[in-house]
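Here the complex is missing a single protein chain, while all its other protein chains stay put.
For reference, chains read A and B in written order, and residue numbers begin at 1 within each chain.
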Amino acid sequence: MYVAVKGGEKAIKSSLKLLEKKRKETGTKSIEINQIKEQLSFAVDRVINEGSLYDKDLSALAIKQSQGDLVEAIFLLRAYRTTLERYAYSTAIDTSKIIIKRRISASFKDIPGGQILGPTFDYSHRLLDFSLMREDEINSYENINNQEPKNKEFPSVIDYLNNENLLEQEINNLNDNPFDVTRDPMKFPASRDQWMQILARGDEGFLLGLSYSAIRGFGSKGTHPFVGEIKYGIVDIFISPDELGFEICIGEIEISECQMIDQFEGNKNTPPQFTRGYGLTFGYNERKSMAISIVDRALKSEGYGEEIKFPIQDQEFVLYHADNVEAQGFVTHLKLPHYVDFQGELNLIRKLRNEILQGKKL
Amino acid sequence: MKTGFNFAYLDEATKRMIRRKILKAICIPGYQCPFGGREMPLAYGWGTGGIQVTASIIGKQDILKVIDQGADDTTNAVSIKNFFKRVCNIMITDRTAEASLIQTRHRIPETTLNKDQIIVYQVPQPEPLRKLEPKEKETRKLHAYKEYALMHVKLYEEISQFGSVIKTWAYPVETNNRYITDPTPIPKFDNPKMNNMEALQLFGAGREKRIYAIPPYTKVKSLDFDDHPFEIQTWDECCSICGSTKSYLDEIIINNEGKKNFICSDTDFCKSNLEKNK
Partner (left out) sequence: MEYIGYQDQTHSSQNMFRTILKATSFPGSIFTVPENLETDNVLYSSTANIIFTLFDIDTKIFIDSEKISKIQNFITFNTNANCIEKSNHCDFAIIQNKEFNIENFNLGSDEYPDNSSTIIIEVEDLINGEELIIEGPGIEKTKSISPTNLPKNFQSQWQNNNFIFPRGVDLILTCKDDFFCLPRTSKVLK
């Protein structure tokens, strides 16, 4: 007699072995964690963001273990994060005190402190570099005579517009007890601290698509946002333990920040003004910080009393679906057996068809 | 056994947070209690809510049973059992009657549960009204004011269109005359087992970060109308292994011509029944 193949235990064991085999099959040299960290740094930076854990070594390890599946690597890092105890909350970082690596503004031709192009793919021609196919040594590189920026402080460029009240004030009431999406379930209407955290951990592809939809026409008023300023650099992290009563620096992190300027046509109480969208990410993640700044601006729509017409303006739509660890889990769970439920549907459809075919009902 | 992780994976602070939520959930039967769900090393949608609830209550003395679709040996059930073996080193059983803790996906065992047992359901979508109203802000209000017309209208529409309610699984129930509750994607066949069950029923939704509970001896009523009373599934066939006519049956296609056989979905029940009849 035929019996359904279940034997889960055995199947799982073999499956894990096959996965390992996939990585080792042809006997190539094992990739070192450092190689991933330095030569695949953009992947590493994506994983620390969406994995919500600033640890480039572990990020590299996760990328290696997941064989380059970044969503899987992000998942590994998140699951590891669960086991870590929270010791303290840092104070808000000050992005004007930054060791700058890149800083540009698209809204002003020149800015105090200057435009600094830094490392970027922007002006590389996207031509495959076949010389990389056979690259033996990477420890020699052309030493660029890079002038260290003289400034140590880079105040936000767009704040210059504040003098004329042309730009909305950034809300400065830093909450002592910021929402913590890693510990508390989401609440609606969402507060800005809550949505900024979700966006920082959100899937880059999802946010990129959303922000694209907004500037293409599925967003409020369809005007064109302006990049006020983009920064990439290193900032210090401080904590302020109660028992000490003063701040101590516990380390530094790389960040990418984007200040986007958008329009607001004003209402009865407020004259027209520029509004802001803000994006911040760990590491070098400029594209994502830009996407976040556009989504941030759209999520403020409700606060401005703008009509909520498009997906990007809808808090629940954006915030519930931005997390790729949640999304990938739920989409792939469809692979799990559902035959008990399917049996119910089978019974029902047979019954309904029988009733109709026998003319019992309808 | 050294695992490198805390007993049951979660740190003690997380367990305490979940434990406090579970207690509140029991005090408000059927109410979806938000909790600070954590990422688990298993994927969302694959039982992370159930796993967090189980991890928060499990102890050395427990005997754990895990089923998926009623079976102990389906891959995801095996995977979850392996996880708990690894992080708790506890006893595992297939026998419903022996288990002190049962984690399940999509079924309630056929064997009646007793007051010393706890059943933990994995929940994909805790909100029974979600398909009718996508916004959490709105559904929370509907529950708060017991405003369930939406659901009754939906069921009524099904009856007028198809002659009966066509929901065959995740058939909504009313808990303790108050909250409309999602029984998880169990077949409606299992709904009556929830009513006045002696065992504590806990529900964990990891992705949606909700915990709810149905205490023992609590009224659980499947929604229906006087002229269209709730009915469970029935089969003309019996189990081709143990001969049971009382259990939920899975349909198995046994050849390319589409010939089918029926077997019990609850593998432990099937085995016990076979032994009994020998």
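The rule is short, and it goes like this: a residue touches a chain if its C-beta (ideal position, glycine included) is under 8 Å from a C-beta of that chain, and two chains touch if they have at least 3 such contacts.
Not measured: the values here are computed from a predicted model.
Within the full complex, the chain left out of the display contacts the shown chains B. Contact with the omitted chain, checked across B:7, B:156 or B:235, is made by B:7. Seen across the whole complex, the unshown chain contacts chain B at 6-7, 12-13, 15-17, 19-29, 31, 33-34, 56-60, 115, 118, 140-141, 143-145, 176, 178-179, 200, 214-219.
By our rule, only the chains that are shown with their structure count from here on.
With centres set at the average Cα position, the gap from chain A to chain B is 34 Å.
Interface residues of chain A, counted against chain B in their complex, comprise 1-4, 6-9, 11-12, 75, 78-79, 81-83, 85, 182-189, 316, 320, 325-326, 328-333, 336-341, 343-348, 352, 355, 361-362. If you check the complex, the residues on chain B that touch chain A are 5-6, 9-11, 13-14, 17, 34-41, 43-46, 48, 68-71, 73-79, 82, 105-107, 124, 134-137, 162-163, 166, 168-170, 185-189, 207, 209-210, 233, 235, 240-241, 248-252, 254, 261, 263, 265.
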